[in-house]
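Dumping the structure here so I can ask a few things about it.
Missing here is one protein chain; the remaining ones are kept as they sit in the complex.
Chain IDs A and B follow the sequence of writing; residue 1 opens each chain.
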Amino acid sequence: MVEAVLSLTVLGVILGVVLGLASRFFKVEGNPLIDEVEALLPGIQCAQCGYPGCRPYSEAIVNESEAVTLCPPGGISTAALLAKKMGVELNLSTMEEKEKTIAFVDESLCIGCTRCFQVCPTDSLLGAPQQVHTVIPEVCTSCEACIDLCPTGALRMVPIETTVRTWHWHKPESPGHQARTR
Amino acid sequence: MQEYIMLIIATALVNNVVLVKFLGLCPFMGVSNKIDSAIGMGFATTFVLTLSAVASWALSTFVLEPLNVGFLRILTFILVIAAVVQFTELFVKKFSPMLYQILGIFLPLITTNCAVLGVALLNTQESHTFMQSLIYGMASALGFTLVMVIFAGLRERLASADVPESFAGAPIGFVTAGVLALAFLGFAGLAG
Partner (left out) sequence: MNVFGIRGGAKVSGRKESTAETPIEKMPMPRMLHVPLQQHIGVPAVPIVSVGSRVRKGQLIAASKGAVSAPVHAPTSGFVTRIGDYLAPHPSGLPVLTLSLEPDGRDEWAELPDTLQLETATPKEIADRVSQAGVVGMGGAAFPSAVKLSMGNQYELDSLILNGAECEPYLTCDDRLMRERAEETVVGTKFMMKALGVSKAFIAIEDNKAASFKSMQSACGEGSDIEVVYVPARYPMGSSKHLVQAITGRETPANGRTADLGVIVNNVATAFAVYEACCLGRPLISRIVTLSGEAVSRPANYETLIGTLAAELMKQSGGLTEEPQQLLMGGPMMGQPLQNLDVPIVKGTSGILALRRMEIPEQNVMPCIGCGSCVTVCPAGLMPMAMMNKIDHDDVDGADDIGLRDCISCGSCNYVCPSHIPLVQFFNYGKGKLKEQDKDKIRHDKIKVLTEARERRLEKQGVH
């Protein structure tokens, strides 16, 4: 009996020491996965996802298994990348292929009040007091932070036009579906 | 040398731990959705299986038998396996957070993977030598990884195939596993 108790105790102590050393050696500061997830998000801190910024949303995705489909500026492509990173199924039922829009200033209505461009996260909306404001379309992120601030309704979201250079083919009908619905 | 090669073939293919001995079915069905996670799980299990097989053999040969406490075998084996799995978990978490996230609960569940304990116990039961238990452990893990990866490849194809709704996911997965087991029966008689 003594041998049984002794051998078990010794084994337990040895294993405990080894694991203790291992846990110190392999210590991980924070969760690097959160940094990797944050790198995939657009980073404009628009809060449309419901979290105060991109970092809190990344933390929620990693720690609380929050849905990956909450980022409108990121769109479906970002949701797909996040789903791949986290190894989860991509459920796009809550996201639609939103028509791409950018902000546009109607110069006949703008009064130069300067309220809008101060909140633009990328400085694509420019202006100065008493000067007509304008948007640089290439870098507008469609985060819509500026729209509600305009007192005259000069600022609105307009759809991006498709040109010959940006057009691409639409998805053909699924062959299985075609057969079943004949 | 010849004997070891026969042992490898017999353990990895003929008596495949998953499809013939039916041990370790839990991660086989649970982690085989994607080839990447299957490979990761395969490596983790290989590491754990080999190390535990050798460690348990040493424990059994140099401590339990001489001290005549053979009845402690199951308890001490599980202790060793649990420690190795914990070590592996710390390692994976440090060096591949993504794999850690993807494997999820299945990583600590290697502890109760009956393949690991099964191989460790079988080593003692069949009175293997050191080399034999090392090779037995590695070959079982090789067979496990092989089957995991093949099955993961099949499941990835199934995901984009035209499967009837009622069969999609687990049902067709199990049916495919059965057919794969049928295929592996073809190896019977290879090792005499």
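Just so we're on the same page, a contact is a pair of C-beta atoms (placed from the backbone, for glycine too) under 8 Å apart; a residue touches a chain by one contact, two chains touch by 3 or more.
Worth saying up front: this structure is predicted, and the values here are computed from it rather than measured.
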Q) What chains on display are touched by the one that is not shown? A) A, B
Q. Among B:L109, B:A159 or B:A181, which one is in touch with the chain left out?
A. B:A159
Q: Spell out, residue by residue, where the missing chain touches chain B.
A: 157, 159-162
**Q.** Interface residues of chain A (partner: the chain not displayed)
**A.** 42-45, 74-75, 77-78, 80, 84, 92, 120-124, 139, 141, 162-164, 166-176, 178-179
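Definition applied: only the chains that are shown with their structure count from here on.
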Q) In their complex, what parts of chain B are in touch with chain A? A) 34, 37, 59, 63-64, 67-69, 71-72, 75-76, 79-80, 83, 86-87, 90-91, 93-94, 97-98, 100-102, 162
Q. Taking the complex as given, what residues does chain A use to touch chain B?
A. 3-4, 7-8, 11-12, 15, 18-19, 22-23, 26-28, 31-33, 36, 62, 85-87, 176
